[in-house]
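For chain A:
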Amino acid sequence: MALRVEELSSGYGKVQVLFDISLEANDKSITALIGPNGAGKTTTLLSIMGVVKPWRGRITFNGNDVTYMPPHKKVELGIVLVPEGRRLFPNMTVEENLIMGAYIKRARQHLHDSLDYVYTLFPRLKERRKQKAGTLSGGEQQMLAIARALMSRPSLLLVDEPSAGLAPKVVSELLETFKQIKENITIVLVEQNVSAALAVADTGYVLENGKIVLSGPAADLLESDHVKKAYLGV
Partner candidate 1 sequence: MIVIGTPAAISGRYSTEGQYILWGAMAAVNWINDHGGINCGGKMVKVRLIYRDSQSNAQLAASIAESLITQDHVNFLLSPYGSDLAIAVSPVAEKYGVLMAVVGASSDRIFQQGFKYVIGVASPASHYFWSVLDMVRSIDPSAKTVAILYSDDEFDRYVASGAKTHAQQLGFQVVVYDPYPPTTQDVTSQVLDVKNAHPDIILVAAHYADGQLVTQTLYQQNVTAKLIALTVAPLVPDYYKALGTLAECIVGPSHWEPGVNYSPELAKQKGIDWFGPTRDEFINYFEQVAKQMSGKTVEPGYEAGWAAEGVLVLLYGVQKAGSVDPNLVRQALANSDFMTFFGEFKMNATNGLNVAHSMVVTQWQGGQRVVIWPSSAAQSKPFYPSLTWSQKAAGQLCKP
Partner candidate 2 sequence: MIDLIPYFLNGLIVGSIYGLIAIGLSFIFGILRIINVAHGSFVMLGAYTAYFFFVLWAYPPLLSIFAGLFFGMLMGLALYYAIIKPLSKIGELHVLVALFALGSLIAEIARIVWGPDVVGFTWNVGSVAVSGYVIQFSQLAGAAAALSIALLLQLMLYRTNFGRSIRAVVQDPVGAQMVGIDVDRVFALSTAIGIGLTTAGGVLLTLFIPVGINPYMGDPYTLMAFVIAVMGGLESTMGAYIAGLIFGEILSLGYPLFSRLGFAGPYQMSLFIGFVILILFLLFRPTGLFRS
Partner candidate 3 sequence: MKPYLPLATYSSLLVLAFIKPDMSQTIATIAFYMALGQAVNIFVGLTGYVNFGYAAFLAMGAYGLGVAIAYMPQLGVWTLPVGLLLGMALAGGLALAIGAVALRLRSAYFAIATIGINEALKDLIIGAGIWGGSSGLVLGYNMFQEYGRDTALFLSTVGSTVLILATGFLAVVATYLLQSKEAGYALAAIRQDEDAAKVMGINPTKYKLLAFTLSSIFSALLGSAVFPLAATQVFPDTAFKVDYILDGLAVMFLGGAGTVTGAIAGGLLYVPLRLFVGQFFPNYQSLVTPLLVLLLVLFAPRGIIGELRTRLPLKLRDWVP
């Protein structure tokens, strides 16, 4: 079990958003987290990462309690988040962004291998490596965000809505890439594009109003009435 979240509660200020959430992500698998807007998917990822402080509950990673660990420590442990909105360094070039991705000591030693690896995953980025990140198109930025995250050599990759704003063609390419990445890395994927997400995922969780309402193998969820009605618009 790479990641285990137990009875996690969290929120902003006085407003509680998550209510006793529990979920697990297996080694080298893709776990999809789906749900309507404002359900708390992003909040879940942010709480796991430590950007939002958990209120209660427990988060363990490879058996270590990491509940209150700050984000930069988690990156060192091997957890990394591709946040909503990409959060690139706009005035640095593509390559500088990637180098920053390998900021932590553990990753810095493997800088060149990692660069080769992400450039093979995203050849497009290699073409643009001297371009400022801020001027990339939406799709390229998304690729760069994922690539930058991989540069830190994570063992757990949290991805928030990678398909947002991407053209249909790019979305399917991207999801294929995740399958490739999964060979080495555990992935937790938050997606609006429910059918596509569940199609690549191994396990799925449905989050509504800050509570897990449904979970199981991704294929089963795709077939469930609840998911079909609420998320696939069938």
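Keep in mind that, in the parts below, a residue touches a chain if its C-beta (ideal position, glycine included) is under 8 Å from a C-beta of that chain, and two chains touch if they have at least 3 such contacts; residues count from 1.
Per the selection procedure, all candidates are chains of the complex that A comes from, given by their letters.
No experiment lies behind these values; they were computed from the predicted model shown.
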**Asked** Which of the candidates 1, 2 or 3 touches chain A in this complex?
**Response** 2
**Footprint of candidate 2 on chain A - complex, ascending** = 49, 51, 70-72, 75-76, 80-83, 85-92, 100-104, 107, 148-149, 151-152
